[in-house]
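The complex appears here minus one protein chain, its other protein chains still in place.
After this line comes chain A, so read on.
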Amino acid sequence: MLAFIGRRLLVAIPTILLISVFVFLLQQLLPGDPILAMAGEERDPATIEFLREKYGLNDPLPVQYFKWIGGVIQGDLGISLRTNQPVSELLLQKLPVTIQLAVMALIFAVVIGVPAGILSAVKKGTVVDYAANVVALSGLSIPNFWLGIMLILLVSVKWGLLPASGYTPPGEDLVRSITTMLMPAFVLGTALAATLMRHTRSAMLGVLKSDYVRTARAKGLYERRVILRHAFRNALVPIVTLTALLFGELVAGAVLTEQIFTIPGFGKLVVDAVFNRDYAVVQGIVLCTAVGFIVMNLLADAAYFALNPRLRKS
């Protein structure tokens, strides 16, 4: 197993390098000059020339790339053109915010999606099933930004129950941190809940038809015990896999949700950085995300090994 992980890590290095080259080139294709964007309304030519030189933008592309990747290897991701902050500091500042949002959204998704899926599988073909399907479809079809704004207007403005937007670090005020994140997590979670509900439903339907469920029923077990103990446990395997995969989708969905609720996380950072042509920040984020995905995949593979004895033997 260690050999397997080692092999996977070796393969990951060229992947990450390829991604970094790809992102670097993609940025060059973006129209709009980063220096012009940061030179201010006056656009003084001398300042523009100086900044171009300072940030090495006059160098040929390969030189620019190797300078940057050289810095990355030494742990220096460069500095933000817009605020002069080191990119690594920005990333460390934003990462916990998005993780908090993603985890809370995932909780919403699981709490809503899984029971709804079980219920509609058990009550297949009844009103309950159709109702759950309608709710799931609406969760998928309602655009995030619309739902977000509506929630803000209703919950914050009209009822005054939750803060309208923004972010409070948990270390500063835990209760406020959670209440501020409730609406965005709900918005982000509902879409995933729908996906999760539909997959839970189909997994449960498959399992409910199997022999051991019939045996369990034949033994005279309570229906409740049959469903939760015998059926659901076995349906859980694909659900857990899906939930892990959904985590990637969560990070992508966070981009939009963070914009709506003005949450200073990864998603907002990348969108603003692209608009400001803050190259170093965009590159840093993409690199960080790519590494994150590779690590997640690696962990998932390692987990399969640990869980499934058949894989270990081969």
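Quick notes on this structure:
As a convention for this text, a contact is a pair of C-beta atoms (placed from the backbone, for glycine too) under 8 Å apart; a residue touches a chain by one contact, two chains touch by 3 or more; residues count from 1.
Note that in this section contacts and distances are computed from a predicted model.
Per the UniProt record, the absent chain's protein name among "Peptide/nickel transport system substrate-binding protein", "Anti-sigma-W factor RsiW", "NADH-quinone oxidoreductase subunit M" or "ATP synthase subunit a" is "Peptide/nickel transport system substrate-binding protein". Across A:N58, A:S138, A:T215 or A:T262, the residue that sits in touch with the chain not pictured is A:T262.
Checked against the hidden chain, the listed residues A:R8, A:R52 or A:R82 yield one contact partner: A:R82. The residue from A:R7, A:R43 or A:R233 that touches the chain not shown here is A:R43.
Per the touch definition above, the residue from A:A105, A:I152 or A:A231 contacting the chain not shown is A:I152. In the complete assembly, the contact with the undisplayed chain comes from A:L90, out of A:L90, A:A105 or A:L119. Annotation for chain A: contacts to the undisplayed chain at residues 31-34, 36-47, 50-51, 54, 80, 82-85, 90, 93, 149, 152-153, 156-157, 160, 163-167, 259-262, 264, 268-269, 272, 275-277.
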